[in-house]
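FYI, not all chains are in this one, though none of them got moved.
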């Protein structure tokens, strides 16, 4: 009967701690958001499942010898987020940006969401129970970049313990972009501004699309090498797609490879949703800061667009500024939708894709700055 | 604490400055690139570059083989 009692002592029931049970509920909540609400399901589903698996007592799935322990090495080494970034690069069309390069400034402005959040995180230290180091603050700030792989890459380098909370915040708010952005966009623009029609974009030649990623990479290598891993893998994916001579590599990086890595990445990020890392007052701070970061980024993008519209020879609809936060392609779609409400003949989608991919570049640049200056 | 805030504010200004400088420089570079390409390498017929490689070309081998076999057969028949 010794066996029976040792069996009882090996049950989850005997070993469950309250926090573990709570974290499993968080995992189920993420699954619910992913499946029923359609919140970024490609990442939140494996992430939620990883949270459940890693909080099962006794099983040790996220401890040495468990599968999530081994998979996590793909994040620790930076390989997983960089491969995802390569796949995203292969899916990205720089055409709209090249046709209207000044929209890059909108992508720059929206990064104020990152740096203001950094200040906010440092300020939260005033509240008792919150304690963020400078590195933590920088890792939290990157949520404002509204770009999943960038956030995971930076957090894994600067503040691995906060990785789970940061990834959850980043992907949740990316899924909430329509809810978060619309009121801000409406509040900051007049009906007249929202009606502004933009000139049709010129056709961009294949040569330009081939040269651009190489130019971007060169600029990055020369001026901001700490952003080179992110920017480099993004440009590699983009070049594989635009050059047209390695179609089979481009397709694989956009499909099977990114799918496999997405499953592994989601599971491993979820394994950082353990009770001792997530159930802290700090997590509430991170969630709050993330929401604020998205709001500030959106606002800055819209305001920048208003300023540019004043000085530009061709009209600029301020709504496309909101797409500068990245969150490709949701933010661009929101701009399109809000624009259509004011002027049913005004299709802003392609115009908003410019600032949208500019936002990706902008947040990779900001990530490079954080990685190089925060030590 | 205040020290950290000061450092944070400094980082904010430097950071936004660099982001803007970098992307502004990129705008200039894009404009230069576009000008050069439109002047010296005007819109080529895009389909020009065709992949040729060990991995993708097995089909071609088959195709040529098939043609070769077909022609061979045809010739034999019409001798």
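Residue numbering begins at 1 within each chain, and the chains themselves are lettered A and B in the order written.
As a convention for this text, a residue touches a chain if its C-beta (ideal position, glycine included) is under 8 Å from a C-beta of that chain, and two chains touch if they have at least 3 such contacts.
Every value quoted in this text rests on a predicted model; they were computed, and no experiment measured them.
Whole-complex chain count, expressed with the shown labels: A x3, B x3.
Simple rule for what comes next: only the chains that are shown with their structure count from here on.
The distance from the centre of chain A to the centre of chain B, with each centre set as the mean of the Cα atoms, comes to 25 Å.
Residues of chain B that touch chain A in their complex: 1, 4-5, 7-9, 11-12, 14-16, 18-20, 22-27, 29-31, 33-34, 37-38, 41, 43-44, 46, 49-51, 55-56. Residues of chain A that touch chain B in their complex: 98, 101-102, 104-105, 107-109, 111-112, 114-116, 118-119, 122-123, 125-126, 134, 137, 205-208, 211-212, 215-216, 219, 223-224, 243-248, 358, 361-362, 365-366, 369-370, 373-374.
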